[in-house]
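One chain of protein is taken out of this complex; the other chains stay put.
Here is chain A:
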Amino acid sequence: MKTLITVILCLLLSSLGFAQDNNKETKKDTTKLEEVLVLSRRKLSNHRQEKTLSSIDDYLEKSNKVTMIKRGNYAWEPTINNMTSERLVVTIDGMQIFGACTDKMDPITSYVDVSNLEKVTIGSGQEGTENGHSIGGGIDLKLPSSKFNGSGFKSGLDLGYETNGNYKATGLDLEYTGNKFFISADGIYRKSDNYDAGGNEEILYSQFEKYNISLKTGYKFSETQSIDANVIYDKATDVGYPALPMDVSLAEALIASLTHYYKPEDKALKSLETKLYFNTITHIMDDTKRPVVAIRMDMPGWSDTYGFYSKAELMKNKHHFTLNLNGFYNKSLAEMTMFSNNPSEPDMFMYTWPDIRTLYSGIFIKDDFHFSTHETLASSIRLGYHNNKIAKEVGVQSLQIFHDTVDEQNNRFLVSLASTYQLKKENYNLSVGIGYGERAPSVSEGYGFFLFNSFDNYDYIGNPNLKDEKALEANFSFKQKFNDFEIGLESSYFHIMDYIIGEIAPDVSSMTIGANGVRVYTALDHASIFNTYVNSSYKLSERFAINGTVGYNYGKGNDGENLPLIKPFSYFAEFNYNTPKFNAALQLDGNGNQSNYSSKYGENETADYAILNLNLGNVFHNKLGKTVLKYGIENILDTKYSTYADWNNFPRQGRNFYVNLSFVFP
């Protein structure tokens, strides 16, 4: 371990000097998200964005390394490298934001919409630590950058309809851009009824309704300085979770930020960006729509975060430095009130998150050392101080029922290191990286109290005495081009030490009626997670292309047990036909049989499946502007299926006809 840290530090320090590396790929199409950068250099092809009005969830799912865990038709939880939220750092334009639901019904990706964002940056493993510590990687949802190009007034309208679930979506955006001032506003509204699984089976409680509005304005003081303010308000009501025993009556977020930009010219310092931000989330679970429950309950949760970051880009000689100093303070509180079926008994109450305060401050330094025409050595380090405090005395006392020692405060010092060598030639790319990272337990892992997990049917108790989870990581990617044929291999391996997971506490009675028992968070000595993907594409002609991906994933603990939520063998194939005004794609998407499931964590063998999708798109230009029409059929064969990532194997959507119409008025 120490050797590795030393090696990475040496790599980082030895590459002093300055250079430039601008290998970011930008692709534009009609979709709202203009660019997806994958730091692991995995290309997330934009033409796979079939719908202009697709949700962030749909969008993220198109990436190889990202899989969305679904508890319903809304608010999917992203995973990277087979790791879920607590092992990832998910940020909105560098802003830390934490869901307010103890049962992960509100991943933060559910609080923004495509209309708010410009691009999504996904970093695999330790390459995703620019905004915080993680094991699996990072997702940064980038807000649009400020524009002062004087392009004047612009507007756009999006309309979408899908037959399955009678799903309606509408988006409107307005923008005025001057030379010193800009203002833009957008809103999006989505509503869906229950959808039908294959074979016209209605999935009850799969409805949702949400809207999202955002306002952004900026002012340019001088050639080098500008400031902008951004507010996003997102509100979802009546969200059903067919895989869970409860729904959500309200998931509401207010996300606000103020950013100052300084871009000096002709200096080593290329940019300095400083942001102050605040966000508040209210999440209210609801069981009033369920006719039969063991007991009625209220489960509200709140999460407030205040933070800042200051990010500098420096270039000198062959080096490109990124420095990021950031800090945040989060307050997470959740409670549960149960109403006894016996009216003479009083309500039962507990804090499920007993007002946990998290204070973090850290620094990130990255150097891209472009030491020859084709070679880059990228090294990064993040150092952070992480403090947890239980603000409610009853929180300390309630955890003491399970743990002999519960400290009111817990301090951690966290380190993340990564180093990647990249070789880029005309016909092939190669990248080899190593990394070491640490993370603090999440609020639920550290301090949760009787959090019911419907997946394995256990109540979970947090453990404030958990050690930091640590991971050693190696990754490799290679891509070779032979004329019109391209083949690539990508692979990551994680050796995770003190892998945090729930262990059954024998003889402890569950709180949730009907649960199998109680698990207390503890750590496996170590666990291994491995994934590999082979991507290939073949350009048959100027307009016709085929591409395909095959993936294999593996995850095991040192006890020989499979880890939960590890993707089985998967494949994806697509036939594309593209002209500037028309595109068509036929997709085959499937998973193999999930034979290495984790019965210990409530998984069963999910059967293999394959579905066919057809996506079509037209672009029209007329006097008023541009019109984009996207339409197609998903799950053409109306297959009834569920994937390993569908909570409790609830079935996915059956055949669905969709149409999206977008108008852009310049």
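As a working rule, a residue touches a chain if its C-beta (ideal position, glycine included) is under 8 Å from a C-beta of that chain, and two chains touch if they have at least 3 such contacts; residues count from 1.
Definition applied: contacts and distances are computed from a predicted model.
One chain of this complex is left out of the view, and of "Alternate signal-mediated exported protein, RER_14450 family", "Na(+)/H(+) antiporter subunit B", "YtkA-like protein" or "ABC transporter permease", the protein name its UniProt record gives is "YtkA-like protein".
When the whole complex is considered, the residue among A:Phe148, A:Tyr189, A:Tyr233 or A:Phe402 that touches the unshown chain is A:Phe402. Within the set A:Asn149, A:Thr405, A:Asn483 or A:Ser509, the residue that contacts the chain not displayed is A:Ser509. For the chain missing from the display, the contacting residue among A:Phe153, A:Phe221 or A:Phe349 is A:Phe349, taking the whole complex into account. Between the chain not shown and the residues A:Val394, A:Ala607, A:Leu624 or A:Leu637, the one that touches is A:Val394.
By the touch criterion stated above, the residues of chain A touching the omitted chain are 294-295, 336, 338, 340-342, 345-351, 394, 397-398, 400-402, 449-450, 505, 507-511, 513-514, 518.
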